[in-house]
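All protein chains of the complex are present and in place, except for one that has been dropped.
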């Protein structure tokens, strides 16, 4: 946020640098059940973002002192592959990924029936293979599908999308250049069935009216994401059914 | 020790750079019971040193293999706040603080009735908020009050003070410039009731006679410190008594 | 491997830079039982390599989750003393020593009757005090003697030696300059009684015929090493016997 | 087991009085605890402050040093914010490298300062591409009774306001100059307990909270930062109300900050 | 306990059919699983590839940047190879710093590339002694069904073949050029189970294996790297046979690599 640029990010016709309208999301494609070894998995492409998610659990907690006697814990590991960004990222968690992992775990905990699995852990690993802004929303969206793919009881999925502000206009789903040179970014995740907001961050500068507009835009997009998530799971179940028939 | 300086550290009247005489200690102020969450605590100002100490325990030991079956262990964590020195100190323990923590824990163990609390730990955390030479003595002096404030059974307090050598003269309680450009520093801690020396270090250059003089000077100062420690605890008990009356 | 050099590493008479013939090993000297505290130990000089090995076990495993219910684990710690090489080596394991430790542990496991000591660990520590190429073979050779010296039941020793390629000729037991500027290095360890190869690495460039020649050469040398190992243990037992008589 | 029952009862009780609009410590739901701000509490820092919100007590120090700028912003000073959750402040805090709680606290504080443009980083350039001022904000809670986010953020802002750029360290005879602060974002934290929203939650309330939202608002009423925490959710409407209340509470807290600064002789805008 | 008996029975059964020259998945003992190689799978890398050998699935990315050469080779580019055994690929993999398995995988892959001279490091010099290209090979398994060594190595080779040196990043208007690859070492891994040697072991076979040998062979039939693993031993003769079979399998796999490259428009020698 807040960098300077001579680039016009939105032209006189309201068209953004990658050809989208203000309230248009990048294309999103999700595939569920892509891995053999993981209990659940998903692969997601969101514009130029590429993300893979794997889920294990409920399984034993190590070390033991992390156990909760009355519920499962949710551990979320957001990581960027070293080759996912222009300047190679050193492997291992940094402060940014630690924070993203924390708030994403909290969001997922909301929809998982953790009380059903005391003393266990549900481990969610998401790796960004290619990054172009919005990776925390892409990761959480994929992770949610992977948890469902693992057959872990959930009351709903979590769907995520960001809105923000670029050249004094509220826009949906910022792309890399907009993220670098825009005025605000606000990732949101919701539980679609209830509309509850389970993840929300914002930095930059927005008036109250802009916040309202951005929230409306992002929440609407989350419902579109939700449809894509459900479709991915649907396709996976169809595939399984076919295999069983065969 | 051993740095070079053009500064005169002691003038022709025997007055030191901060106006003190050779055997004069900087002003020391201690307040006990300053924190809500800690079991015991103390805040100390010693010249330009500012130190805060918190104590927990006796409490469970983690990891378990550190437990001693016949006594409590004493764990001491000396730390410097990043902003406590001229060049910002990176957070986390370094080799110096590890050594100080070790010898300070040993000194405190001397006065705590550790046999009364087998398999437990008494954890002492001391953070230097502002540093100007003599922080290990300041920290141990504050820690000792915080242990007492926690109500942990002790046979006595530990009182600490350094003496050293500057411009070929033995002096008490070196200030930063004297520490940097002086010839020797010798921190000492005693158990006042018995006079036993429980912490002692020295580096630089001192003859046997100078060592004797410095020991006498430092031990005498420890008894002054002891009075200030007891007064701080006294005031805390008075405060408690008043609160109870109200 | 693969560096460039103007140095002739083998002269027209087939004599190498340190005066050896192609198939000649550097002098090797081993002493068993050199340490008081270790359960077993050995000191080895192999050309300019100096290595010390200590063994403990079978003993309890920490942390417990490393335990194997049906056998002892073998933990091998290869280390280079900071002063063992031209440019001071930073203490602590690096990637190279981790890899060497892994394959050396696997080789030793082959000959130790690990099934006899379930839930325990056999810990092997080897430190290179002076290094001149071939340290992994020297370390494993010494470690094997130290394990035997600890009285741990073994079906045989492990003997190690490297062969390689220098100036298009297969040579035995490369010295530092040959390692730096040669064309291939291939460390091998065998179980002499059966001839099985339990450690084998190679990098560089060798034809199939060269590999065959190098393997023959290295294996033959391993049998020479084996004699030196047995002699070292023999001397140790003699020493013990004498002490008992006295 | 018994402890769990007790704590469940306690939770039910607190929720029930919250439903009536009351809090255990007598505050209104949208009322902050009393706040106390001291400036220049440690002479070794370029700037420092101690903030007490109720019994929560945080010391923040600002250190400055000369360093190299990032290649992609060669004319900007560098900000680094760190929080140390030392066991001094609470029995469950642990020594060792910062964990996710400390990292979140530091990053949320960092963003509130950085993204609001509170500091003009371009004014911290010494030689473009070579030397710039590094600005370290170190957050050291000493007593934790809930709502570290707000205490850390106002502490960071106060420490920056009191900071002096140490030019005298670079050049003999040069004079230290106040670090210019040009925006005053204030973080206000709300917690959701059952169906109630409370502001400036204390420790008891944090233990019961289902969800948390921290909102950074500036003196013009604009939002500069937000961070939701915990696994509970907020409705769209709850978020809207929290943001609006944060604006009011932020103005009040900013006024207290300016009053304390004036009293301490620390420069204040206007 | 019961699980142990089952697994012992399973081991005996597999060993018995291996003794007859058969494998559980119908392959011949010296037959690789089907292999699938994709190039340029991630746009943020200078070069990348995804390799599937059976169900084993590895992504390899090549990143390049400008750095300082080592003092003892001032005119050579610098290679750094890293493997991340993320739990994404297998339930028993763990987060945290690389352990011995990841380190061995990275180092064996690194040596196969480095010692074969696959890359001309002297061509990666920009200014002798000052600036050279750093070449990072990052190996990211995403599904582990045995034989990571072979998948990682062929993936690294493919990623290098598809890599472009990013001159455009150094100088406006400059053109990126393909990274020249001049040797094509292929790693072939064999496992010993009982008295049988199987090639390209899958996960089940790896669990049963007593010993493992990875052989890197180049297009001229020369051996460029070897690595033995596990506590079992090989006889002198077994090693000889494995090396010779590796030559044959290596030629086959190299042919598949070149075919895939050609299809993807990646330059291939000849």
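Each chain gets a letter, A, B, C, D and E, in the order it is written, and its residues are counted from 1.
Following the convention adopted for this analysis, a residue touches a chain if its C-beta (ideal position, glycine included) is under 8 Å from a C-beta of that chain, and two chains touch if they have at least 3 such contacts.
Bear in mind that the values here come from a model prediction, so they are computed numbers and not experimental data.
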Q) Wait, the hidden chain, what does it touch out of the ones we have here? A) B, C
Q.
Just to verify: which one of B:9, B:72, B:107 or B:232 makes contact with the chain not shown?
A. B:107
Q | Full-complex contact with the absent chain, from B:14, B:27, B:92 or B:195 | A | B:195
Q.
Given that one chain is not shown, which residue among C:10, C:52 or C:189 touches it?
A. C:52
Q. So which bits of subunit B touch the chain we can't see?
A. 1-3, 70, 95-96, 98-99, 101-103, 106-107, 109-110, 186, 190-191, 194-208, 211-212, 215, 219
Q) Where does subunit C touch the missing chain, residue by residue? A) 35-39, 41, 48, 50, 52-54, 56, 59, 77, 79, 81-88, 91-93, 123, 125, 127, 129-131
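Methods note: only the chains that are shown with their structure count from here on.
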Q: Could you run down the chains that neighbour subunit C and subunit D together?
A: none
Q) At what distance in angstrom does the C-alpha mean of subunit B lie from that of subunit A? A) 51
Q.
Measuring centre to centre with CA averages, how many angstrom lie between subunit A and subunit E?
A. 32
Q) At which residue positions does subunit D touch at least two other chains? A) 98
Q.
Tell me the shape of the graph of touching chains, choosing from line, ring, star, complete and other.
A. line
